[in-house]
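Just dropping this structure here.
Heads up, one of the protein chains got dropped from this complex, but the rest are sitting where they should.
And then chain A:
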């Protein structure tokens, strides 16, 4: 017993020093959130924005990138400051960091992608309140080094973006028959004769897909499929 207790801090220190940049552990930090530890489908965080901005693919993609930038940067900054932040005011410090980054992202979007920025409206600002951000800062960045925190941020934001894009794909395809604004199912004219593609055969867009409830149902179906494939995710009673 005593031997182990004495040795363990040294072993930990050494392993951290010598660990390669993309060790198996570090790669897991990035790959887990894509699958078994997905922030949306497994941790069920960040649902609100997943419902709001998944009507079309383009805003969903931009939103994912915005979250990616904010989460990766804030994770690194908080991780660097983690020994300096007094724990009693850590939440407010984290908020300040996230808020500044979100303002940056918002300004960049307004400058270079004004249309999308208008579509996303308040939801860029609401990244501050996205549960994934606070969750990762609290649970990971405060207790790990900057490199690991960076990878964790990238991984979780990618996991979030993956689900966002999957949902947006189905919602845009079935709801308005488009992908990234292109009419992939054919053109819908005023009458049947003016339509092309699937619409000429009497196909109709599913208006329900444009409503938020169907985003919830789509996320639900993804969770259902994921859990029936990976039974260990199912909670025991």
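One rule holds for everything that comes next: contacts are C-beta pairs under 8 Å (C-beta built on N, C-alpha and C of every residue); 3 or more make two chains touch, one makes a residue touch a chain; residues count from 1.
Everything that follows uses one rule, which is that contacts and distances are computed from a predicted model.
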Out of "2-furoyl-CoA dehydrogenase FAD binding subunit", "Antagonist of KipI", "Amino acid/amide ABC transporter membrane protein 1 (HAAT family)" or "Na(+)-translocating NADH-quinone reductase subunit B", the chain not pictured bears the UniProt name "Na(+)-translocating NADH-quinone reductase subunit B"
Of A:43, A:100, A:206 or A:226, the residue touching the omitted chain is A:206
Residues of chain A touching the missing chain are 202, 204, 206-209, 211, 217, 220-221, 224
